[in-house]
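Missing here is one protein chain; the remaining ones are kept as they sit in the complex.
Chain lettering (A and B) follows the sequence in which the chains are written, and residue indices restart at 1 in each chain.
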Amino acid sequence: MSQWIYFFDLCGTAVFALSGALAAGKHRMDPFGVIVLASVTAIGGGSIRDVLLGTTPVFWITNHTYLIVILATVIACLILVRKPHKLPSITLPVADALGLALFTIIGAQKALLLGHSGMIAVVMGLITGVGGGIIRDVLCRQVPMVLRTEIYATASIVGGICYTLCLASGVNSMTSMFLAMFSTLIIRLSAIRWHLSLPAFDLKTKRH
Amino acid sequence: MSQWIYFFDLCGTAVFALSGALAAGKHRMDPFGVIVLASVTAIGGGSIRDVLLGTTPVFWITNHTYLIVILATVIACLILVRKPHKLPSITLPVADALGLALFTIIGAQKALLLGHSGMIAVVMGLITGVGGGIIRDVLCRQVPMVLRTEIYATASIVGGICYTLCLASGVNSMTSMFLAMFSTLIIRLSAIRWHLSLPAFDLKTKRH
Partner (left out) sequence: MSQWIYFFDLCGTAVFALSGALAAGKHRMDPFGVIVLASVTAIGGGSIRDVLLGTTPVFWITNHTYLIVILATVIACLILVRKPHKLPSITLPVADALGLALFTIIGAQKALLLGHSGMIAVVMGLITGVGGGIIRDVLCRQVPMVLRTEIYATASIVGGICYTLCLASGVNSMTSMFLAMFSTLIIRLSAIRWHLSLPAFDLKTKRH
């Protein structure tokens, strides 16, 4: 079981590293800048989670595999992604959605294993899922995805609640994980595909 | 006594959550985005303080009341604040000033309780007071209030020094708290009202 979680964690790391590297490519950064942005995106959310929970040194210090996965992803990306016009514009959002789904579960899982409540698990899932992307967007001076009206934080929160509820209802760990990941992914991808959004809270002064 | 501090802490949380929610409303975010921004504003400063002091898991993980206060504030805000043109433009700065005053004391208090010096207490008051607002402003891509010339960090630092000096001079805890909060609030509100500012440190090249 825990091997699957570890495998998902590494997948999420690779996927977010890719999303960071692609964002770096849009800003014409040099290879080491690409590594920095890819790393921050991939391990930023989990680092914030570990630091808030007090489980330091954070996960990637005690296990080098994460940094190696990031390095490999960046190198592969630098070598393979050379024809930008062949890269569909949807690549970054989809990679990001997959990472969001994977990391939400990882974060919620970790909080529950430490004995925290379902509420904290949902919050930690959210932090793990959106933290890295927020740092990436802030560094690239973009409005963080989480601030835009397209359903983003919502997808992570729904995934986290789904995971916690499934576990609480006695659904087995693996099924809970897949259900939660699937719900986050389907919500986020639908939002991207059909430009869905919840009704916005709008305080902008309107002129009549 | 400590009940008063706890009560102030929750007030500050609600007030900063409101300021975060109002900022979110200006950016037309969806309800879950509003929750994220309100939370970050309300517990961001205190989280940074706890993480730097090493008192992890941070306060809102071990006590759910803070998250519940934020949720309640956001829901109330989403339901009640529906007529933006009836909301005076001064609401956000004033809510922010009140939060600044409350959180400065809470932060200084916590550092002193942990046995740190008055200097660290002032710094922790400042971090608790301005941290959440800085994160809110960075995420909304605004110049952080603390960077603008209107007296902001100054108000928190004066409040923190006032609190530490009062306690050191034997003034009782409650009076010290009120004096410090009052001084922060009066300085910040005066600065807002009359656009006061300290002389700026200005290195912008002037054209002659």
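Going forward, a contact is a pair of C-beta atoms (placed from the backbone, for glycine too) under 8 Å apart; a residue touches a chain by one contact, two chains touch by 3 or more.
These numbers were taken from a predicted model, which means no experiment stands behind them.
> Can you list where chain B touches the absent chain?
The list for chain B reads 51-54, 56, 116-117, 119-120, 123, 126, 130, 134, 138, 141, 143-144, 146-149, 151-154, 157, 197-206.
> Given the full complex, what residues of chain A touch the hidden partner chain?
21-22, 24-37, 47, 51, 56-58, 61, 64, 67, 77-78, 81, 84-85, 87, 138-141
Please note the rule applied: only the chains that are shown with their structure count from here on.
> Give me the C-alpha superposition rotation for chain A onto chain B, in degrees, nearest 5.
Between chain A and chain B, the superposition angle is 120 degrees.
> With chain centres defined as C-alpha means, what is the inter-centre distance between chain A and chain B in Å?
Roughly 29 Å separates the two chain centres.
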